[in-house]
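See below for the structure under consideration.
One chain of protein is taken out of this complex; the other chains stay put.
And now, chain A:
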Amino acid sequence: MTRRRSRLLAEIVTVLVAAAVAFPLYWMVLSALKPAGEIQSTDPRPWTWAPTLDSFERVLTVDGFARYFLNSVVVATAVVALSLLMSFLSAVALTRFRFRGRTVLLVMLLVAQMVPIEALTIPLFFLMRSVGDVVPAFGLNELGSLVLVHLAFSLPFAIWMLRGFVAAVPVELEEAARIDGASRLRFTWQILFPLVLPGLVATSVLAFIHAWNDFLFAKTFIISKTENQTLPQAILVFFKPEENDWGAIMASSTLMTVPVLVFFVLVQRRLVSGLAGAVKG
């Protein structure tokens, strides 16, 4: 009886915490829907009686918005797909195979991630300019340059995250599969891959978010070809020297959050299905 009551209490606490945590997001959507005069008022009521889509309209009619949106989708999707493939294969190699320098390599992956991007942007700018002379698709002003950079920054995290999942799959399972005549490839894709899936989901969420939200690299690398700009740059239009357009800023932030939310909701089911079920099956 007390067990059940404390359980119920815990659930109520969880729901309340969740509501508090998500409140700023609610506020963002609310500000996007409020009519112009209500947004910055001394009486910031957490509701509005006159919701309007005016702010969204101002955002969606920005020149090239659809194009920027598409660019962001292309970059983020390419980064997620490539980083999943490469980090999964690398994590298997780094966990299952023993070779000299393995630990050093793992540590170096993490160290690489510690360099602040503010220190890297200008050196990478020069590097990408040289890369562009050899492979135009990865040069400055091209979406390829953004994919490469984001890939470099999402791989270390992905590999470290996946390593634990790969290590958790017993070697005996691998040997049993081999005895049953399963090829290495078949074992990797049909047994190992599903077991590592929750880890892949977590890493793909992070890779997607990083690529999607990036502002600094997009601004530095895409200089003259404006048709290759990404979404965060579209928001800049609403920061004006005389007065910022808060409604439009909140509306564009809301629009930027939607794809990430959709992506997360689509993949989150995999987070719960977890290892337990897969091992039994």
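The working rule: a contact is a pair of C-beta atoms (placed from the backbone, for glycine too) under 8 Å apart; a residue touches a chain by one contact, two chains touch by 3 or more; residues count from 1.
One rule holds for everything that comes next: contacts and distances are computed from a predicted model.
Undergrad: Determine which name in "Hydrogenase", "Thiazole synthase", "Carbohydrate ABC transporter membrane protein 1 (CUT1 family)" or "Electron transfer flavoprotein subunit beta" the UniProt entry assigns to the undisplayed chain of the complex.
TA: Missing chain, per its UniProt entry: "Carbohydrate ABC transporter membrane protein 1 (CUT1 family)".
Undergrad: Could you tell which one of A:L109, A:L143 or A:A248 touches the chain left off the display?
TA: Final answer for the missing-chain contact: A:L109.
Undergrad: Mind listing the chain A residues that contact the chain we can't see here?
TA: Residues 7, 10-11, 13-15, 17-19, 21-22, 24-25, 27-28, 31, 40-44, 46, 85-87, 89-90, 92-94, 97-102, 104-105, 108-124, 127, 148-149, 151-153, 155-157, 159-161, 164-165, 168, 184-185, 198-199, 202, 205, 209, 212-213, 215, 232, 235, 246, 249-250, 253, 256-257, 260-261, 264-265, 268-269, 271-272, 274-276, 279 of chain A touch the chain that is not shown.
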